[in-house]
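Here's the structure we're looking at; comments come further down.
As you look at this complex, bear in mind that one protein chain is not there, while each of the others sits in place.
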Amino acid sequence: MTTPQTTEQARPPFWRDIRVIRVAGQIGAVVVVFLILNWLISNLINNMNRLNISTSFDYLFGPTNFQIPYDPQFNPRSPVWEMTLVGVKNTFLAGFFGIILASIVGLIVGIARLSENWLVARLATVYVEFFRNIPPLVLIIFFGFAVFTFGPFPILSESWEVKAPGSDDNLLLINNDRWGVPGVTQDGSVAIFWAILAVGIVAAVLVWRWRTRNFDRTGQPHHRVLWVLGVLIIAFLIGFFASGQPFDMSWPALSENRRQVVGGFEVNWGFLSITIALGLYTASHIGEIIRGSILAVHGGQSEAANALALSAFQRYRFVVLPQAMRIAVPPTINQFLNLVKNTSLGTAVSFAELTALTKTSIGNGRPAFQSIVIMMGIYLAFSLIISLILNIVNRRLQLVSR
Amino acid sequence: MKRSKLLAAMAALTLVLAACTTDTGTNGGGDSDGGTLQAVLDRNELNCGVNESLPGFGVVDDQGNFSGFDIEFCRVVAAAVLGDADAVSYKPLTAEQRFTALQAGEIDLLIRNTTWTATRDGQEGVHFLFTTFYDGQGMMVPAASGHTTLEDLDGANICVLSGTTTELNLTAVFNARGISFNPVVFEDNSQLRPAYEEGQCEAWTSDASQLGSWKFTLEAEGGEEQLIMAEIFSKEPLGPAVADGDTEWAQVVNWAVMATVQAWEFGLNSGNIGSYDGTDPNILNFLGTDNFNPSLGLPSDFAVQVVTQVGNYEEIYNQFAELAPLAGSVNDLWSNGGLMYVPPYR
Partner (left out) sequence: MTAASPPIHRETWIEQVKKNLFRNWWSGLITVVLLPTTGYLAYRAFKFFFINGQWEAVQVNLTLFMQGTFARDEQWRLIAQILIFGLAFGVGLGTASGAAHDRADDAGLVFKRSSLADTLKRMWSLVAFIALLLFFASTDETGNLINPYLVVAGGLGLSFVGYQAFRLPRRLRNLGWLLTMVLLVLGFQVVSGFDAESWVPLSLILGSAAYASVPTEMFDTAATRQAVKVLAALGAVAVVFAIYRVVDAPGIGWDEWSGLHLTLMTSAIAIVLAFPLGLLLALARRSTLPALRLMATTYIEVIRGVPLITLLFMGQFILGFMVPAGTDLSDITRAIAAMTLFTAAYVAEIVRGGLQSLPSGQTEAGQALGLAPPTIMRRIVLPQALRAVIPAMVGQFISLFKDSSLLFIIGITEFLRVRTLVHAQAAFRGVAIAETLVFVAIGYWAFAFAMSRESQRLERRLRVSR
């Protein structure tokens, strides 16, 4: 607003000078926020001192004093930070498997909503409208009850055992408390195997590049997936035998007193309830995102695919979905973030995730403020990691599109 | 010049904030200037932290009314202090947040089946008063299982409520004996009971009083026969608690609560206390009819109010069929071999 020849007199008075207002406004805002924060925190410290509540983080090194559900390896004398780590692990596991379930079911539901089969489309709509409008906490409690407590499964000591054909090993151990699935154990020479497999992976990447370049140059079918799979399988086999078969399958079985699952990998009902409930809940949101994204792909694209006589599968796989995914990925990852945050409801089904353990810990006399701050920090870290992935994916998608 | 204007503005802002800081109300419980007693009298209502879903101790009926053993003692304090047993505002609290509520002054008094422990007395800033109920942790199993000792439960799933001393006791006892176990932790009994009945856990641990009432309920509804193991593996003195640092209020609550036991000892109950015409000087003191006033901060007729409006300890106890029979239990009067023993009122 000022002209270049402005003299000192021609400048507006300072309270109308935009530069001064800007600086003063910012200083004012910072000061106000600082004062409010300062007031809150000084109150907090005064009150905690007055009531003789500990403000130190030493408690992290004191004993936990309670047994973590479904974690027999955990020693109650272990320090509180180890308990926190168990919580982080369980939160991660529930989030990870929940995300996988939500993605699969969400994709199916999103496509099913656009199905030409009336029944399929209708059921998918009912699914979405049902799950989307019920609080996740209610769903978690419901799945805990409906599937496990009141469900069809027997009690632990009378587990159903699904045998592998022609052997005595259990493929699956099912009851209303914890399920056993086959696991893998490894011995000392496993390092050789991993080293060989790593070489195999590098080789596979190189093969992928080679096939791609070949395709770009000559236009011959690349069969990248087949090639890479082949390389990986060969590397796996070489590694497996060269290192003297370091892996062994471990089959789930009931312990002698029929109170534990020995061998295999054990998942408890709280984990299953929360993973299924949150997976299905989030899937209803993801389904809507997928459907919206498919609808957002220009109709001409489908028509073009039809004109090329692609089958319905090919049309989806090669024309519609790749374009829809670009639109769908950012909101879907936001849903993943919500899912991870919702795992904090594990306390409803005796699932020992971060929030449930922190809550129990506070209830048993650990300082609330410090515990909650640590818990929030961990969730924040989870969120930041997922946001980071979102940003990377976004950038890649944009590179592809331009 | 610019600077000074800015500084002046900031100073003004600080003053405003400071003003906001200083004139915030002081109507809470806790540590306001007049003490909790004065705050309660000014408010003419007692804020009492309770449990809203513990059979026998605190439940809410379909009309929204609170009832239970703990609830009655909230009423006792209200009757003693305010002369009206109904002048109580009940605040349902979870196990985790009860001490915070007390410290922050949200409630004047906590009567929520709270166990008196050293940590809570010290670290949580809570002051425990006269124990109204002596309990202990027990273990219940279906009788058909044949288990009779804790050792029989090696490696078993055990149902327990979250955020209570029960969880800690369980861990301590089992660890001390080298028995392994798996706690299945629930938020409330409405989830825990089906899990126990459907066999998700083999045993149910809680305070013995609770187990007794659940045993009764389960069997009465045609369920399996239940066994409460003979071993009681913890001491659980349950009683009222107030915030640290207000002795006047602690004293008032303590004597109001103890008056129920004293009345029982004197043989006074809600039926006969109004028509007492004897000459026992101790009883006359107790009734406040001869202007005896030990300056506790309570009206001289507080005991009469308590007993007529709520009842003596025995009457209160016997209202709740869920609790184990009083006679011969640890909660019986000292003269009958129980633990209910109060200092003399004189």
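The chains carry the letters A and B, assigned in the order they are written, with residues numbered from 1 in each.
Just so it is clear, a contact is a pair of C-beta atoms (placed from the backbone, for glycine too) under 8 Å apart; a residue touches a chain by one contact, two chains touch by 3 or more.
What you are looking at is a predicted structure, and each value in this text was computed from that prediction instead of being measured.
Peer 1: One chain isn't shown here. Among A:145, A:208 or A:236, which residue touches it?
Peer 2: A:145
Peer 1: Touching the left-out chain: which of B:84, B:188 or B:248?
Peer 2: Of all options in B:84, B:188 or B:248, contact with the hidden chain holds for B:188.
Peer 1: By the contact criterion defined above, which parts of chain B meet the unshown chain? Give residue numbers in ascending order.
Peer 2: 21, 24-32, 52-55, 59-64, 66, 89-94, 96-97, 100-101, 103-106, 187-191, 193-194, 197, 214, 217, 221, 322
Peer 1: Write the list of chain A residues that the hidden chain touches.
Peer 2: 22, 25-27, 29-30, 33, 40-41, 43-44, 46-48, 50, 115-120, 123, 129-130, 132-138, 141-142, 145-146, 150, 341-342, 344-345, 347-348, 355, 358-359, 362, 368-369, 372, 375-376, 379-380, 382-384, 387
To be clear about the criterion, only the chains that are shown with their structure count from here on.
Peer 1: Contact residues on chain B for chain A in the complex?
Peer 2: 1-2, 5-6, 9-10, 13-14, 17, 21, 31, 95-96, 100, 103, 119-120, 123-125, 154-157, 162-164, 167-168, 170-172, 174-175, 180-187, 191, 194-195, 198-200, 202, 244
Peer 1: Quick one: which bits of chain A touch chain B in the complex? Just the residue numbers, please.
Peer 2: 14-15, 20, 24, 27-28, 31-32, 35-36, 39, 50-54, 65-70, 72, 76-77, 141, 144-145, 148-150, 155-156, 176-177, 255, 257, 259-260, 269, 347-348, 350, 356, 359-360, 362-365, 368
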